[in-house]
Structure formats: structure tokens, C-alpha cells
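Inspection log for the structure reproduced underneath, given as C-alpha cells.
All protein chains but one are shown in place.
Then we have chain A:
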Amino acid sequence: MDSAPEPLLRVEDLSVHFPVQGGVFNRRRKMLRAVNNVSLTLNKGECLSIVGESGCGKSTLALSIVGLQAPTSGSIHFEGRPITGKAQPSRIERARMAQIVFQDPYASLNPRQTVFTSLAAPLRLHGIGNGEVESRVEEMMRLVGLKPDQAKRFPHEFSGGQRQRIGIARALILNPKVVVLDEPVSALDVSIRAQIINLLLELKERLRLSYIMISHDLSVVEHMSDRVAVMYFGQIVETGRWESIFANPMHPYTRRLLGAIPDPFAELSGKKLIDEAQAPRPPSGYDYHPQQFDRQDVYSAPQPSQLVAIAGDHCVRLAPVA
């Protein structure tokens, strides 16, 4: 990026806990800690990717950002203004800040509404007149690579790729500044993914959008992101610019994730993406946190640890050695 990064969205110390009931007569209450003290900054014009395995809290975090999940503690600021807690703006105001594109374009469109009705609904809610609604829907359809007259159709008349284009159109119709992409291409066929990835990158440039992308497909993440945050059991374990995350992954979980990708070209050349013999050691006085996988408990508070800067804004979660 040429100019200095301008923070657009700031997530501070965000936690989301869900009460889980159990025991006789549901009397025992436990807290499932989906997101634990996550802090993130999204700069203007940036694509920040959050990667991690299913259940690590990445989607809960995304829902909090678009206002669909109230945080247990912590705050989110948009352009310096708090959008959580007492001072939070109305849903109508919030809709113009951040929108979301869902993973499954089959499930996220109302099958009984024409595409026009789906796209027009947010505009009407925001008090936009009929004439403008039509021209705006038409413009949006073109922008995502569909024909304006296709808006008369129902979702089932479209292919998966086209439906995802409609999902993108719906997210963008109110001109939001931040778009959360929740696994935007993983439900699509391989030959369609490239179309949608190219479209998303074009729209980002053209409309000066900022993306938060949730994904587990690291080759897509590498292609699209400016910065990457790796989540594990509700915590960010490593974050940094894409170049340094992919070139110098530090945290054992990041390395495990990268090492697990079956990349066809790496498979054939026999080159390993990750060489475990050369795993970087943690800085002295610290150890990686968590040190052991598969031993995590979503119900108890994580051990004290902190994100420590390794180089520039490349940070790794470490715990001081006792």
C-alpha cells in the first residue's frame, strides 16, 4: 500500500461466550468461549483474512462485526465510533457500515422472492424511492456481471456462481464500507471459483471496499489478502501481512495449517511447504501458546498469553515461561 494505513474498523478485546446448559434439569451452566479477547484492526482498502478450523470462532467473530451477534465483552469501533454497547447505532445505520456475503448462496437467498425483491428490500427500508430503487438494482446487477432483466427471476433459476453474484449484489446495494465474506467460494464449483475471486478483487478496487474474509482455503487467502489472522480456539495465535505469514509462519498451529494443504504442484515437485526440521524457536523467555493441540477446552479460560511482535506487525501468541 502506498499511503499510511487508515484504520476503518477496530475490534478491541472482543469476547463472545455462549451459555450451554446441561446436567439434571439443565441446572448446570457452562460458558462456551467461542471468541476470547480478540483484537483486530481493519484498514481502509484492505482485505483481512481470518483463517482457522471449524469451531475456532471465526464465524462468530464475523457475525459480531456485522451486528448479528452481541459480544459478551469488548468493543468494536467503526471510523472511531463505537458500534457495540450503549452507544451502538440503530440497525438501519449499521447496515450502511458493514454487510456480509454468506457461504452458501443456495441457503442465503429467499426462494420465494425474485432477485429484484431481495435486492430492493434494503433500499426500501432505507427510504429510497421507487425510481431510484430500479436504477440502483439495475446498476448493481451489471456491476456483479449479471443482466439487469435477470432480476425478474427467482433464485432457483440461477447457477451457484450466479447466485453468489446475487449474494454479493445484495451485500453491496447499500454501499457499505466493510464487507464480511464468510467462505465466499467454498460452496462453489472449482471452475466457478476463479470468476468470483476475480469479481471480488475487482469490486474491492472499484468501490474502495474493505474486506474481512473468513476462509479455510489458504491458497485463496494467499491470493486475496493483505493481512492474515490465524485463529485457534477463539484466540488469534498469529497475525501479520500476508507475505510474512506465508513466508515465515512462526506459530506451530499456523505451520500445521500450511503444512496440511494438499497443493497439487507442491505434491508433484516434492517440495514441502513447511519443513518441520526448521521450525523457528520462540524468542527466549517465551513459549508458544497453545503448545499442545487437541487438548483445548472451550469451556475454561485460556492460559495467560500475549501477542508478541516478531517483526513489523507480524505477531505471534506466546506465553511467558515460568
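Keep this in mind: contacts are C-beta pairs under 8 Å (C-beta built on N, C-alpha and C of every residue); 3 or more make two chains touch, one makes a residue touch a chain; residues count from 1.
Please note the rule applied: contacts and distances are computed from a predicted model.
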item: Per UniProt record, name of the chain withheld from view ["ABC transporter ATP-binding protein", "Cation/acetate symporter ActP", "Cytochrome oxidase subunit I profile domain-containing protein" or "p-cumate 2,3-dioxygenase beta subunit"]; value: "ABC transporter ATP-binding protein"
item: Residue of A:85, A:259 or A:320 in touch with the missing chain, whole complex considered; value: A:259
item: Residue in contact with the excluded chain [from A:12, A:53 or A:287]; value: A:53
item: Chain A residues that touch the omitted chain in the full complex; value: 53-54, 159, 161-162, 189-195, 197-198, 201, 216, 218-220, 222-223, 242-243, 246-247, 256-257, 259-268, 273
